Structure formats: structure tokens, C-alpha cells
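Only a single protein chain was left out; the remaining protein chains are all shown in position.
Read from first to last, the chains carry the letters A and B; within each, the first residue is number 1.
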Amino acid sequence: MTETSAAPAPVRTRPSLRERIAAAWDSDIAYSFRHSPVTIVAAVIVLLLLFGAIFGPWIAPQNPFDPGSLNLMEGKTAPLTPNMFTGKTFLLGTDDQGRDVFSTILYGSRVSLFVGFAAVAFSMVLGVTLGLIAGYRGGWLDSVIMRTADIQLTFESLLVALMIFGFTRTLIPPGSQNELAVPVLILAIGLAEWPQYARTVRGVTMVERNKEYVQAARVIGLHPAIIMMRHVLPNVLGPVLVIATLGLALAIIAEATLSFLGVGVPPTQPSLGTLIRVGQEYIVSGEWWILLFPAVTLLALALAVNLLGDWLRDVLNPKLR
Amino acid sequence: MSDGRALLEVEGLRRVFDVSKPWLNRVIEGHRQQFLHAVDDVSFAIPAGRTFALVGESGSGKSTIARIIVGLIAPSAGTIRFDGADIARIKNPSEMRQIRRRFQMIFQDPYASLNPRMRVADIIAEPIRAFGLLGDTAAVQHRVGELLALVRLDPRDGLKYPHEFSGGQRQRVAIARALAGNPQFLVCDEPTSALDVSVQAQILNLMRDLQEQFGLTYLFISHNLAVVRHMASEVGVLYLGRLVEVATTHELFSAPRHPYTRMLLDAVPDLAMTGRVRTPVQGEIPSPIDRPQGCHFHPRCDVAKDRCRTEAPAARSIGAATVRCHTPLGA
Partner (left out) sequence: MAEAPLLSVKDLVVEFPTRRGLVLRAVDGVSFELRQGEVLGLVGESGAGKSITGAAVIGLLEPPGRIAGGEVRLKGERIDQLDRGAMRRVRGGRIGMVFQDPLTSLNPLYTVGQQLVETIQTHLPLSPAQARQRAVDLLVEVGIPAAERRIDSYPHEFSGGMRQRVIIALALAAEPELVIADEPTTALDVSVQAQVIAVLKRLCREKNMAIILITHDMGVIAELAHRVAVMYAGRIVEIGPVRDVVKAPRHPYTRGLMGSIPDPAAEADRLTQIPGAMPRLNAIPSGCAFNPRCASVLDRCRRERPSARVVGSSEVACWLDDEQLRRSDLQAVVAR
């Protein structure tokens, strides 16, 4: 034990950045990450796709949605085969319009990931806030919030998203429907997923609320909002992070499904789902690459994010330590 | 009893919990409403600078009393006067904050009483900031260092997180936090029952040192009679929500008046191996939801009379002790 009777020295409350990095590298989470090849591969895939999505416009050989850069003569070129008219070669082939499939995937995953992240952020903020209030306050407020969540959970979340999507569209003037398609999609998927967060956060909050450190904060006389933010919230974030990661995969797939069904993003702003919908029309006529590559990308993205989520869940679960 | 002025006075304190099943179940299953009388007409006073201990077994209501006093649970009835002021009547928030600053609490489980996501220095600084005691950051940091040294920790330990400390060190941090607002009165709810004996000794010694240094007044809650004897100047014995005996520590341990107090003392393991003759413990503690009529202790009491089965004894003084018993020992 570090006992001392020396005169007190002023205490620095924050360690240096260097100390923080060293501590992070040495932590159990970092150790577990370094020793899990599957997780490393999943992280690399996610990072590559994120990189491609963010820097897509600079990496892509062409802008597939600028009609000026397309050449109909180059339509339906197979991967790595020179086009019979222009002699150009495309890594993953082209679609019927002559769009480079590699470029459409970069642009498509940009939309998919943006919708996914935004929807998760939206449902997370909503669900965590409501869950905290329900768990900490209890009483009738808790009943109202949680019964609403329960009712919503009895429906398949994709169905809820479809309903919200359809309902919101009727409120928007037809002229701006295409512009507002992405925000509406985010709202629909986000609203469909909040009960997951609310339920988990409420449960953990009810446990934490009765712990003595929260009581100690109450004895000091802190405002409930401060107690919730400063004391309870940081201690419920672990499970939230896991749900958010798994939820990201779900949101990306939900977006793809909606777009595949033709109710998601407009064709002028295609996502991976739209690409798959378009691609499946050509599978019978033999142009398999138009469908296959976007589908593989979606699969890889969803799987990798899911694997990361599973790993996080295990690593943050104190019972498995 | 001490001639010192009472810092804390508790009078007629009562707390009833509704433990009934939900309304719909009661109606359908035909159950009556059920109430748990956790605290039942408890009165005591603690002179400034002294330690008053509440002892009792499970269901005695000792932790509920602690939480009522610090304001975590509202009482059903009764008054709590701190330094002469009735706490329930304080409506002004800034005045309430002033009162809160003057009494703080030390909790039982040092593994649960510190926020695992906060650095120790931030944990200790929180009350200083909440009570607006010190304005600038440097002064707060200096004060935190001072408090850590006070509980015999290294001021540099402030950078660490609670999980980097042992149970005893954590309890020191909790004590430093309780002292941060310069309180006069500390409610200590089983402060050492989660600790090993050698660590318990360190904490008990520290608490006595701090009491001497700052003239602190303690309400010390424990189930461990040996610890109570070591720490307290006066002891109250609780049984199923009622205070059955209050006496000075010396009186209580040498000449217990209530049969329950005697039974409790006889149940303590004989560490000195004196081989003293002891009366075996009779029966078990009844459920606090379904307490026996009259004196709650009568089914286990070997000197109970008919009167004990029907009539709850009132508190009465015998010598310096206050006892709730129709047939007190040695009277």
C-alpha cells in the first residue's frame, strides 16, 4: 500500500496522452484483440470498406452517376475483359448503362454506411435517453416508455420501418421526396430500433441506480440529470456499444432490404441494396457480376461488423474474464 | 449519558414500506395489503463528538435509519433535528445544501460505492465542486491531495481508477470523499463488514484518528458487536424495527438489560476462549412483515410473561439505560 505522511502535493487530475496510449495498448481489450485473428480480419475489412466509402469519389475510376462520364457502348462488360468497342478493361465489369461496378460499389457503400451509422446514432441517442429516464425515475414514466417499447417490439422491426417510412412519405410534398429520401430512411430505421437500447439501458440503470456510488452522489445532493449523465451513463455504455455494433449490421441490412424492395433511396443515389435490386434483373441473362460484387460487399460488411460486435460483447462481459 | 449538546436528535422515527402485491393481483387473488414496518418509533440523540452505534441483525431496520437520516429515504413519521434545526422544514435549496454538506455517509461496500469510471481525484473532488467550496482548479487539486494524505494514501493515487485499489484503500477513498465537504457528522453504514480483519483494523483506527482530529460525530451502524464495542460510546440495540435498549457501551456489554441484548452478546463467538457459560439462542428472527404481537421478542424470550404477548412495552429508564421491556434483567 502506498502510505505516506509527507506533505500533500497538488494532484494532477489528467494523465498525459502518452500514458493513456500506453495504458490502452496494455489493456485487456487490446490484448484480446491482438490475440483474435478473426477479429483482426473483421476489423481490417470494416476499415477498408470505411476507407473506400469515405474516399470513394477520389478513388473511383469514374463517377458512375454523372451521365457525362458514361458510355453506353461500354455496357455489360465482363470483369477484367477488354470492352469489344473501346478496349477499356474494368476490374469488376460494368452494368447495362456502362457504369463501372467497382465505382458503383464505392458510391453505394458510402450511402449504405452513412444511413447505417446515422440510423444507429439516432436510435442510440433516443433509446439510451428514454432507457435512462425510465430506469432512473421509475413509476408511471417508466411504465409509459417501456409499454410503448413493448408494443413496438411485438412487430418485426423491418415492418415498423416500412410503416414509418410510408407514413412519413405521405407528409412530404412529392417534389422533395427524392431529396428527403435518405433522412426519412434514417428516421424510419432509427425509430424501429430504439426499443433495443431502451430495454437494455433501463435494466442496467435500475441495477446501477441502487449501487452505493449513485447513493453517494445523491447524498451530496447532485441533480438527478447530473447523476444520470455523470454517474449512470458511463456505466451503461458497455452493453450499448455492443448493441450499437450489432445494430449497425442490422441497420445496413435493413437499408439494403428497403432499397431492394424499392422503397429506400432513389436510383439516383443508389446504395448497395439498390445495386443488388438492379443487378438481380441481369442474373438470368448471364451478367452475374452486376449482382455478385455488390452482394459480396454487403455480405462482407454485415458479417465483419457482426463479428466485431460479437467480440466486443465477449470482451466486455465480466463473466467471461 | 454525556452532558454534551446533541448534534443529531431523532424522535419517533417511523418508516413503513408497502410490500403488497400489485393492485390487480390483490383483487383477483384476494390478498390483503401488506406493510413492512422497517422502523417503528425510534428515538435517540447523539452528542457532538461522540459515536453512537446501532446494532441489529437482518430485518432490524438499521440501514433504513441510516438512509433516512442522510435523506435517501423519506420517513413516514418522526422528526430529525440536526444542530437544533428540523431537517424536514428546510425548504430553501441553498440552506439544504449547507445542511447536507455538514453530514455525509460512508457506505458498506467499497467495491460499489466508488464510480468505476471516475478517477479517484474526481470522485473526491465531486463534493467540493457540488458544494461550491473552492473555485479554481488548482485549489481543488490541492485539497484533493490533502484529503488523500489525510486517509494515508499517496496524493499521486488520485490519478488511478478505483479498480486499481484494494478494498481497504477504496474505503479510504470513500472516507476522503465523505470528508471533502468538512462535515461534522458521518453516518457509517457497516463501513468494515466487507473488509478483512487486518484491513478492518486499519480503517477503524483511521476513523478514530479522524474523529479525534476533527471532532467528528459518528452514527455507526454494524452487526458486529466486537467492532461496536471498540468504536462506540453509546449503543442502541434494534430488533425488528424497534429500539429495545439504549445504554453506554460499558453498561450494555457488562450488564445488558434487555433479554435480546443478552442473547446477542451470548451468541458472539468466544474468541478469548474463556469457556464462559452462555444461554443457547432460542428460535429465529420472525419476518419483519409478520411481527409477533406485543413485545416482538416474546416468542424467543425465556423470561416472557403473559403481558409481553399482548402489550408492547414502552421505553423506560433503568439507571442510565433506556429499555423497552416488561421484565428487564437486573432490575
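Criterion: a contact is a pair of C-beta atoms (placed from the backbone, for glycine too) under 8 Å apart; a residue touches a chain by one contact, two chains touch by 3 or more.
A quick note: this is a predicted structure, and the numbers were derived from the prediction, not measured.
J.: Of B:L24, B:A74 or B:A272, which residue touches the hidden chain?
T.: Per the contact definition at the top, the residue touching the missing chain is B:A272.
J.: Give the residue, chosen from A:Y31, A:F85 or A:F167, that touches the chain omitted from the document.
T.: A:Y31
J.: Which candidate, B:L225, B:A247 or B:C301, sits in contact with the chain we can't see?
T.: Only one of B:L225, B:A247 or B:C301 touches the chain omitted from view, namely B:L225.
J.: Among B:V16, B:L204, B:A255 or B:A312, which residue is in contact with the omitted chain in the full complex?
T.: Answering carefully, the residue with contact to the hidden chain is B:L204.
J.: Which parts of chain B face the unshown chain closely enough to count as touching?
T.: Counting only chain B, the missing chain is touched by 57-58, 166-169, 196-202, 204-205, 208, 223-227, 229-230, 249-250, 253, 263-274, 280-281, 284-285.
Note that in this section only the chains that are shown with their structure count from here on.
J.: Suppose each chain is reduced to the average of its Cα coordinates; what separation in Å results between chain A and chain B?
T.: Inter-chain centre distance comes to 49 Å.
J.: Help me check something: in the complex, which residues belonging to chain B touch chain A?
T.: Touching chain A: residues 67, 70-72, 96-97, 100, 104-105, 107-109, 112-119, 121-122, 125-127, 130-131, 138, 141-142, 144-146, 148-149, 152-159, 166, 168-169, 174, 177, 181 of chain B.
J.: Can you check the complex and tell me which residues of chain A touch chain B?
T.: 1-13, 15, 211-213, 215-222, 231, 234-235
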